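Note that this complex is displayed minus one protein chain, with the remaining chains in position.
Per-chain residue numbering starts at 1, and chain names A, B, C, D and E are given in the order in which the chains are listed.
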Amino acid sequence: MSTSEERRETGKAIQGQLWPAVLTGPTGQFPAAKLAPDFFDIVQQTAFGELWARPGLAVRDRSMITVAMLAALGHTDELRAHLAGALNVGISREELVEVLMQVSIYAGVPATGAALRVAADVLGTPDE
Amino acid sequence: MSTSEERRETGKAIQGQLWPAVLTGPTGQFPAAKLAPDFFDIVQQTAFGELWARPGLAVRDRSMITVAMLAALGHTDELRAHLAGALNVGISREELVEVLMQVSIYAGVPATGAALRVAADVLGTPDE
Amino acid sequence: MSTSEERRETGKAIQGQLWPAVLTGPTGQFPAAKLAPDFFDIVQQTAFGELWARPGLAVRDRSMITVAMLAALGHTDELRAHLAGALNVGISREELVEVLMQVSIYAGVPATGAALRVAADVLGTPDE
Amino acid sequence: MSTSEERRETGKAIQGQLWPAVLTGPTGQFPAAKLAPDFFDIVQQTAFGELWARPGLAVRDRSMITVAMLAALGHTDELRAHLAGALNVGISREELVEVLMQVSIYAGVPATGAALRVAADVLGTPDE
Amino acid sequence: MSTSEERRETGKAIQGQLWPAVLTGPTGQFPAAKLAPDFFDIVQQTAFGELWARPGLAVRDRSMITVAMLAALGHTDELRAHLAGALNVGISREELVEVLMQVSIYAGVPATGAALRVAADVLGTPDE
Partner (left out) sequence: MSTSEERRETGKAIQGQLWPAVLTGPTGQFPAAKLAPDFFDIVQQTAFGELWARPGLAVRDRSMITVAMLAALGHTDELRAHLAGALNVGISREELVEVLMQVSIYAGVPATGAALRVAADVLGTPDE
C-alpha cells in the first residue's frame, strides 16, 4: 500500500535520473502547470512513481521505448524532453539515431523525418 | 428539405454562439479561405448547419466533446478555437481543465500536455 | 494524501456506476487481467479512482467525452464497454447517436461508421 | 443553391458508379443505418453529393486517394468497400496494389500489410 | 538484381522530377541529414528508387495519393514539400485543393483545415 507522498518521492527520483538539472514537480512555474497543477502531480505519482519505477524493466529500456513511441505518435514536444532524458540514462546519440530510423518501418518515413529534425537540435550533429 | 442558403443561416447562427466576436463565413479573408472558399462554405452548411444544429444534443455538450476529441487527436489549431468557443457557450475554465485531464486516460499523457499548453494560452491561468 | 486502498475503493465506486452488473477489479478472471493484474489495479486506482472521481466534472459529462474520444481514436473494444456505461449513467441512446455523428466532423466519416456498427450492437436499433 | 433532394440524387449517382450492384441510401436495412438513418443521409448528400461530385477532380482520382487514405488510417472496413468501388471506376488490381505499396512509405509497413490482407480478399490473387 | 548505386540513381531521378531545383541526396547539409545520413540514403534508394520508380503507377498518381495521405496523417512538413512536388509533376493548384477537400471526408475537417493553411502558403491564393 502506498500513499500519495510515497509515490511522489518515487516519481521525483525517476524524473531526477532523466532530467537531473531540472527542478521538476507540481510546483513548476510553466503556464500549463499553473493551469492544471493536479495533472502534473498525478503524472508524477503514477507515470513516474508507479510505472517507470517498476523493477521489471530497466529505466534505460523504458527510456528507449518511450523515445520510439513518441516519435511514432508524432509528439515532438515530449520527444524533445525524452531525447535529452535518454542521454542522461546512458543511451548514446548513435543508439538514439538507430531507434529513430527503426521508427520509419512501423510509422512511416515522415515520422522519422520529424523526429530527426528535433533530434538534430537536442543531440547536436556529429561534427559539432 | 433544406436549401443551401437555409443551412448557411443555421450554421452561421451556431458559429455566432461559439465565436460571437468573429465575422465568420465563406467570405473570410484568411489565406486558406481564399484558396478554398467552397470548403469553408460546405463546413458552415454541413458541420455547423446540419450536425451542430441538431436538437438532440445541447450545444454545450457538442462543444465539450469537440474539445476532448481535438485534444485526443492532436489538432491544436482547431483546439485553440474551440476552447475559446467552449467558454462562450458556458463551459468554465475549470471544467475545460477537467476535460483535458480526462483525455490523458484515453489518448495518453502527451496529448493532455500539448492541449494544456494551448489552454494556458487561451484560458489564462488562475492567478492572472 | 490518499492510500492505494482508498483510491481502489473510489475507483470501484465509479466503475460500479458505469457497469453495475459486472464484478470489476484486479481479481477479474479474463486473460489480460491474469497476465497483467497490476495494470488493471493501476487503472482502477488512477483512471477511475483519481481522474473520473474528481468533483469538477459530472460523471455523465466524463462518460460522454469518453465515448466521443474512443470513437474518434478507433478503440472499438473500449467503446463497446463505454457505450453500455453511458446508458447506465443517464445518457440516452438518442444522445449517444448524436455524439457519434458529431465525431464524423472531427475524425472523419469512417470513424463514425465503425462506431455506429458497434453501437447498433450495444444499444439496439429503434424498432427492436 | 441546392436542395437536400438535389444533393441526394447527385450523391446516389456517384454511389452508383462505385457500387452499381448495391441498393444504397438512407433506407438501407443494415443495423447502423437503422440506428442513425440521418447520418447516412447526410453522408450521401455531402460526402457523395457535394464533395465526390465536384467536377474539379476525376472520380477515378478521388477513388484512388480514398483507398490510399483509408489504408493509411487503418479503416479496414471502409477500405474493403472502396477497393471494390475502385475496380468499378476503372482502377486495375495491379494499380491498387501499387497504391497500397506506396502507403508503406508514409504510414509504415504494418498499414500496408493490413490493407493487403483485405485486398487479397476483395481483389483475389493473380492465379485465382 | 540491383545494387545500392543503381537504386540511388533511380531514386535521384524521381526526386529530380518532384523537386528539380533542389540538390537532393545523402550529402545534403541540413541538420537531420548530418545526424542520420544513412537514413536519407536508404529513403532515396528505397522510397524513391524502389517504390516511387515502379512502372505500375504514374508518378502523377503517386504524387496525388502522397499529398492525400500526408494531409490525412497530419505530416505538415512533408506535405509542404510534396505540394510543391505535385505542381512539378503536373497536378494543378485547383486539383490539389480538391484532393485536400476530399481528405475531410475520411480524416475530418481539421485535417483539411491544417493542410489548406500549408497549401495557401505553398501554392499561393487565386488572386495573388
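Methods note: a contact is a pair of C-beta atoms (placed from the backbone, for glycine too) under 8 Å apart; a residue touches a chain by one contact, two chains touch by 3 or more.
A quick note: this is a predicted structure, and the numbers were derived from the prediction, not measured.
Peer 1: Looking at the whole complex, which visible chains does the left-out chain touch?
Peer 2: Visible chains that the missing one touches: A, B, C, D, E.
Peer 1: Touch as defined at the start, partner being the missing chain; which of A:18, A:47, A:83 or A:118 qualifies?
Peer 2: Only one of A:18, A:47, A:83 or A:118 touches the chain omitted from view, namely A:47.
Peer 1: For subunit A, which residues lie in contact with the unshown chain of the complex?
Peer 2: 47, 51-52, 54, 56-57, 61-62, 64-70, 72-73, 75, 78, 94-95, 97-99, 101-107
Peer 1: So that we can see where the missing chain sits, which residues of subunit D does it touch?
Peer 2: 74, 97, 100-101, 104, 108-114, 116-117, 119-121, 123, 125-127
Peer 1: Pick out the residues on subunit C that sit against the missing chain.
Peer 2: Residue positions of subunit C that touch the missing chain: 31-32, 34-36, 38-39, 42-43, 47, 70, 73-75, 77-78.
Following the convention adopted for this analysis, only the chains that are shown with their structure count from here on.
Peer 1: Give me the C-alpha superposition rotation for subunit B onto subunit C, in degrees, nearest 5.
Peer 2: 180
Peer 1: If I average the CA coordinates per chain, which chain comes out farthest from subunit C?
Peer 2: E
Peer 1: Take the average of all CA coordinates in subunit D, do the same for subunit E, and state the distance between these two points in whole angstrom.
Peer 2: Centres of subunit D and subunit E (C-alpha means) sit 23 Å apart.
Peer 1: If you average the CA atoms of subunit A and of subunit D, how many Å lie between those two points?
Peer 2: For subunit A versus subunit D, the centre distance works out to 40 Å.
Peer 1: For subunit E, jot down the residues that touch at least 2 other chains.
Peer 2: 47, 70, 73-75, 78, 97, 101, 104-111
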